[in-house]
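One chain of protein is taken out of this complex; the other chains stay put.
Here the chain labels run A, B and C in written order, and each chain numbers its own residues starting at 1.
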Amino acid sequence: MLILGKLINLLLCLAAAPLLGGIINRTKAFFAGRKGPSVFQPYYDLFKLFQKGAVYSQTAGWVFRAGPVIGLASAAAAALLMPLGGLPAVLAFEGDLIVFVYLFALLRFFLVISALDTGSSFEGMGAAREVTFSALAEPAFLLGLAAVAKYTGHTSLSQIFSSLDITDWPAAGPTLVLVGISTGIVFLSENCRIPVDDPNTHLELTMIHEVMVLDNGGPDFGMILYTAALKLWLLGAVLAGILVPVHTGNVWLDTTAALLFLALLAVLVGVVESSMARLRLLHVPSLLIGAAALSIVALMLVCGGLL
Amino acid sequence: MNSAVDLILIFLILSNLALLGLSRLGACIRVAALQGVALGLLPLFLVESGPAAHQLFFSALLIGLKGIVFPWLLTVVLREIQVQREIEPFIGYGSSLAFGTVFLIVSLWLGSRLPLPASMQSGLIVPSAFFTIMSGFFLIIARKKALTQVLGYLVLENGIYAFGAALSENQPVLIELGILLDLFAAAFVMGIAVFHINREFEHIDTDKLSGLRT
Amino acid sequence: MSFFIAGAVIIFLSSVSSLFFGRKGDWASRVGGLGTVIGSAIALIPPLQVLLKGGVLSLQTEWSIPFGTFFIQIDSLSAFFLLPILVLCALAAVYGIDYLKAYQTHRNLGPVWFFFNLLLVSMLVVVTARNSLLFLIAWELMTLASFFLVTFEHHRPAVRQAGFLYLLAAHIGTAFLIIFFVLLGSRTGSADFAAVPKIPSMAADILFVLAVIGFGIKAGFMPLHIWLPHAHPAAPSHVSAVMSGVMIKTGIYGLVRTICLLQTPPAWWGWTLIILGAVSGLLGALFASAQQDLKRLLAYCSVENIGIIALGLGTGLLGIHQNHAALAVLGIAGGLLHVLNHAFFKGLLFLSAGSVLHSTGTGQIDRLGGLMKQMPWTAAAFLIGAVAVPGIPPLNGFFSEFLIYLGLFKKGINSGLETVIAVLLTVGGLALIGGLALAAFTKAFGIVFLGSPRSASAQHAHEAGPLMKTSFLILAMLCLLLGLFSPRLIYVLRPVLLSLTGLTNEAIQIELVQASSILSQIVKVAVLFGLLAGGLFLVRIRLLRGRRVESAVTWDCGYAQPDSRMQYTGTSFTQFLADLFGRLLPTRKNIASPTGFFPNSGQYSEETDDSCEKYLFRPAARQIVRLSAKLQWLQHGRLQVYILYIALALWILLIWKLM
Partner (left out) sequence: MIYALIFIPAAAAVLSLMIQNDRIRRALIVGTAAVHTLLVLTAWQTGAAPRCSGWLVLDQPALLFLTITSILFSACSIYAAGYLAGESGRTIRDFKEGLFFRNAPEAVFSACLLAFLATMTLTALSQHLALLWVAMEATTLASAPLIYFHRHHRSLEAAWKYLLICSVGIALALLGTFFIGIAVSHTSVEDKSLVLSNLIQQGSRLNLTWLKAAMLLTLVGYGTKMGLAPLHTWLPDAHSESPSVISALLSGALLNCAFLGILRIVQVCRAAGLEDFYRPLLILFGLLSMGWAAVFILGQGDFKRMLAYSSVEHVGILALGIGIGTGAVFGSMLHAVNHSLTKAMLFLAAGNILGAFKTKTISQVSGVLERLPWTGILWLAGFLAITGMPPFGLFLSEFAIAKAMIEQGRFGIAAAFLGVLTLIFAGMASAFLKMAQGSVAPETAEMSHRESFTHVLPPLALGVLTLLLGLYVPPAVNRLLHEAAAAFGGF
């Protein structure tokens, strides 16, 4: 049963991740008054991309080709550590949340250098922004997780999320809300969503993430899109773990709650993107530092005896 | 006995004041020579039992050196370099005398702090010796001509000798020998140096001898 | 022990004999390099023995020198530091044989090898010496040898400046160490190292502060680090590797040894190290990211990593104080493991950066680019190092940082505000350090090796020679292996932890077993990741098979002819970051704005100074020089004044003393 649960969790993640992007797009279309593409459009896109050939820049070398592969591999490895609702993670050990965070650093590292491998000034620009923002997002994320870890007394994602319960909310509400907001900001930033980044426009100058992959095409681009989808899913799952810790005892019920939350999250992202404008680039750091500050306050609430 | 010693010592003090106030180099040399002669006589009066033979000998030698040889040597130099007086010293002659009185007071105080053993009678000997030393220092510091500085050095030595004289009863010959050796050699070498200075710089203002600094 | 002595003697003899081959450069290299390799291999046996089997080897003989005895000892702590010293130096020597060939025609290579091997010998003595005087002599010899290596290219003024600064800083450090050792000796009653018997906490605190300053200068704690970013780039690259990889670690060794001798650390020692570590780590990483010179960037990165080590040790001390076994063991183990890891990845980075310098003649990041095509091996090696530095799995840097994190995340240390601050400084600090280091090293790797060449010299680069390649590839392998074997490696630290933490053997063993099992889980993730990546690679190949794969110019939004000058440069890569931390980074902007209707030139460049140097040390030095210049009127040549000094001295003394 346990192994089955693990397997289902992994498969669910791998299979359903692109769906979130579909939901977001659908929501945005709704708000724009369009019918919009099907929620399964991302799958069609991926399928199409995997069918294509590729065009490589003469400047680029093997790093450019390796980037998407290693990125996807690290996202998939991170997926091994992530529990969802009642479903256990494939691997769980003390401190795996650190590994989880650092696997994203690995992903980022290769994404950035493969962008630089093209020698394109636009991709260099995106890469520069990416490393700057992520340097700020990473402490916010880790400190937020540290607050939750301190609260639950566990250092494994699986244990943290299984020991958090809806009944904790009355007592730990402020902490969880703070961590939730902070992680939410990190979620938006890491997944290049408004207000940090705007995946819609294709004005390269305004973008961070998308601009880094301008030169990718075919299966490579497919992998990148799929990686992005996984990232969205996994970070969404973290939020789900913190904000809707439903533990009824019934695995399926818990999982459904989490999945519903993920869908809701996608809708919410769509709503935000339809109703808000992108922040000025120079204001993004303030947002991220604000997130870190929220995490610190949460930490103080947990450890500082203020709880 | 004591009165003779005191007389010499008072002469010592007065001659120092004269050296501080005089501007003519020739006069200074003569005063210093007189000082030397007076000092040469000093040990002869200090000893209760009358001077011994070796003391007479050394006194004669000293008087010969200080009273005759050095003045002669310096006068020769003086004639050679054709300088008559010390013009524009660092410290003027009036102020020099004012300093002199301050030195005198300090010397008297030092004399009161350093009492000589009872066997050495005169209470004036320590202050006057100190005063002579200070005057010598002052001449070296306040004057510009190399010749005056040699003179100042001789005065300094005179002051030291005054102490030496006070000791001559207790201590062996060596001290006096040392003084003489020192005086002779130092004055000799310095005299030569003054010659060289004159030749090299065409004057003996030590003003110009300040090229080596920091 | 005899093997150790024999090894050291062989190294020393080869050091001296290489002097005689100075005119024939290749022979000097052969003699010097071979001696180091053979000597290191032999000398490696006893430390390995100690690490694997435990026990202590020692040698004590009479030595006719005041206060000195020749007393050396290899315990587990010494052995743990000997390991990277011997391995890295041997590899650097192998590298040096090729590297120095370029100088062979116009330089006498004898001294280089003499000092290189002397550096190795002195480091061997530093970490084994058990007598203050022996330690100090070896310590200063180490400084001197490395100084002469730093000033190898002393025809360049910048190098001389760097050498001067280094020597001065080291000298100041030694002054503190002299006080330290004398005080220590007066407490133990002997110049030989011995655990200090119960002493008043005040005295222990003074000793600790002296040690932190004295050893901290060598280790490069911010703000004592100012010599480091000058000296490391100036030295030949294999020397930089040794200096950065292991020599500055002797400072850490000294600190750890001090703590061993002083015992029972109070809480504030831990806090001091944590704060120093956080400051060094953050500023080091920040400065690293803003540098335009490759080796200078690496040098700042050493400051950063020393900061991480200090964070580990600091949390460990805190754990000892709070009697919290997990924190103590994990913090110290993490810190010490990072010593080992940093030695290898920094060595790797300096060696591969050296081959860039060797082949292009410049270390200016903005003048390089696209080197991966001409120097694939160097690029691969540098990439491995660059991934290891920001602590990214699956390379070794991650494992040591992980242990430090883990200690702080552990249950049971929820004791109020202190924990908040500790977690904040350490977890937040490490995360931010990691992020900044990532920026620095994506820049270093990306701008130097990727894209297209930005200058002719970068275009005509050539791959490093076989010996150079061998040595850095071995290091690259070691970086990977150290990570994968870290679950086993941490057991080696047990005796060190035993003497440092004052915990029982069982308590330490429990923690280590736990940590080891966690680390092996991480290794499992790493292996899975590797399999996934490999699998995906095959998938990708499968997908592209039979499809059209074209080659074209980089798509640049419509520009038909992108050229290399349009690429993002290192300066522009980190400009955003530098602006963000503008207050901490005194960046000078040199702007030549384009003017007129048809401007044909414009220029923009940035240089980042060291803020500690600029705002702290230089003004202080200037004040001292100004004061001394003012006092120089004291001696301005007048004889009369000189005599006045004598008179004044005399009369003042007489009046004062007879009063």
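Before moving on, here are some points about what is shown:
Note that in this section contacts are C-beta pairs under 8 Å (C-beta built on N, C-alpha and C of every residue); 3 or more make two chains touch, one makes a residue touch a chain.
Bear in mind that the values here come from a model prediction, so they are computed numbers and not experimental data.
Within the full complex, the chain left out of the display is in contact with B, C. Of the listed positions C:16, C:59, C:102 or C:179, the one in contact with the omitted chain in the full complex is C:179. Note on the undisplayed chain: of the listed residues C:48, C:137, C:196 or C:209, the one touching it is C:137. Considering the full assembly, C:646 is the residue among C:195, C:481 or C:646 that touches the omitted chain.
Contact with the omitted chain, checked across B:22, B:62 or B:133, is made by B:133. One chain is missing from the display, and on subunit B it is touched by residues 113-117, 119, 133, 137, 140, 146, 149, 153, 156-157, 159-160, 163-164, 166-167, 170-172, 174-175, 177-179, 181-182, 185-186, 189-190, 193, 196-197, 200-201, 206, 209-212, 214.
By the touch criterion stated above, the residues of subunit C touching the omitted chain are 63-67, 133, 136-137, 140-141, 144, 151, 154-155, 157, 160, 163-164, 167-168, 171-172, 175, 178-179, 182-183, 185-186, 624-625, 628-629, 631-632, 634-635, 639, 642-643, 645-646, 648-650, 653-654, 657-658.
FYI, only the chains that are shown with their structure count from here on.
If each chain is reduced to the centroid of its CA atoms, subunit A and subunit B end up 100 Å from each other. In whole angstrom, the spacing between the mean C-alpha positions of subunit A and subunit C is 35.
The centroid of the Cα atoms in subunit B and the matching centroid in subunit C are 70 Å apart. Those residues of subunit C that touch subunit B in the complex are listed here as 632, 635-641, 643-644, 646-647, 651, 654-655, 658. Listed in rising order, the residues of subunit A touching subunit C in the complex are 50, 52-63, 65-66, 68-70, 72-74, 76-77, 80-81, 91, 93-99, 101-103, 105-106, 108-109, 112-113, 115-125, 127-129, 131-132, 134-139, 141-143, 146, 149-150, 153-155, 204, 214-215, 218-220, 223, 285, 292, 296, 299-300, 302-305.
Those residues of subunit B whose C-beta lies close enough to touch subunit C in the complex are 90, 106, 110, 113-114, 134, 137, 140-144, 149, 206, 209-214.
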